[in-house]
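Just one protein chain is left out here, and the rest sit where they should.
Let's turn to subunit A:
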Amino acid sequence: MKSIIVKELKLILKEKRSYFFLLIMPLLMIVMFGSVFGNTDDSTVDIHVIDQDHSLASKAFLSQMGHIKGINLEKTASKNTKDEIDKIKKGQLSSVIVINKGFQKALKEGKQADLKLYQDPSSASSVAPVKAVLKNIANGYREQKLSQTLAAKGISKEDISKTLAQPIVIKDVNTTATGINYISQIVPGMTVMFVFYIMISMAKRFFDEKKSGLLARVQSTTVKPYQYLIGMWLPFVIIVFAQCVLLFAFGHWVYNLNLGDLAALGLIIICISICSSGLGLALSLIVSSENMAMVISQIIALGGAMVGGLWMPSYLMPSFVQTIGQFTPQFWAQKSLQDVIARGAHIGNVIDGLAILTAFGIVGLIVAMICFPRFLRSAAN
């Protein structure tokens, strides 16, 4: 069996196509998505403003906006509101705030100050933060006005602050490990997705052995069928393990991905390796051709990635998709990995995921053992 394992590892490492599917593609995807979404935590909202009042009040208002974290005020050079509206119509701007003339005067007189928000209806998601900021500042002005009115009626400062205190206070409490970002979705997601491409490599190897007559010849030696099967399977377990280790190491060193409990992570990777290579073994021996194996591998890898929450978190998908996803090994692989990486879980917390992944692998092995005699016969004839 050792000779088969050594031979197979040498053949896999000499096969250039393996590197493409197992390493280059996932690395490219991680880099691509990492570049696009990796810095979402540091993103700022650009707010375009036309100040037509040029008063102390309008400047104070803008200064207040400018001090909010994540807001970048961009005063437009043009004083013509129509030009800016045209830009919105052309899709060059998503929104613009116009502080009309008379803003300070209205505030002083206790009237409603006029402020307009021009927006592109198709960019609702990018306008929403601008709206929230404006509403927040407007609330501040309202509180200030209330406070002045109450003070004018002789109510003490303490009573005023009690009256204006928010009835509900929302406090941010971080329940997960530190360093969570989009990378903690992408690195495990892409790793798990491309792990299942090992099935293509496995099917190719088995069909090469069959077509070349090598499998028939090996049957004339002292090698037992079970030795051959295990000898062909174990190298792929090792390859998938190495693939996962390299991709997570890349995520850790390049994108500062938090790896969590390394023992738990290692165990999950072992279970993923058993799972994907076990299913690959079964597929290689069930299908009648290499092309069919390739098609089914794509369906399993891409379909599982889609419903298993590898491309986006499961909770963002429709409930029926979430339900289907739970029947895929990709879901349990991703969940277990994210539990360890993002939620600080340890081995004890991911036992269910480990068991399910191993079960998938064992089912694959059992199916492979059942189908192997037929495969051997077809190779011999």
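Basically, contacts are C-beta pairs under 8 Å (C-beta built on N, C-alpha and C of every residue); 3 or more make two chains touch, one makes a residue touch a chain; residues count from 1.
Definition applied: contacts and distances are computed from a predicted model.
*Asks:* Report the protein name recorded by UniProt for the chain absent from the figure; options are "Ring-1,2-phenylacetyl-CoA epoxidase subunit PaaB", "ABC-2 type transport system ATP-binding protein", "Nucleoside ABC transporter membrane protein" or "Menaquinol-cytochrome c reductase cytochrome b/c subunit".
*Replies:* The chain we cannot see is recorded in UniProt as "ABC-2 type transport system ATP-binding protein".
*Asks:* Among A:151, A:214 or A:295, which residue is in touch with the absent chain?
*Replies:* Answering carefully, the residue with contact to the hidden chain is A:214.
*Asks:* Hey, which of A:223, A:238 or A:294 is the one touching the hidden chain?
*Replies:* A:223
*Asks:* Residues on subunit A that touch the omitted chain in the whole complex?
*Replies:* 2-4, 6-7, 10-11, 14-15, 212-214, 216-223, 377, 380-381
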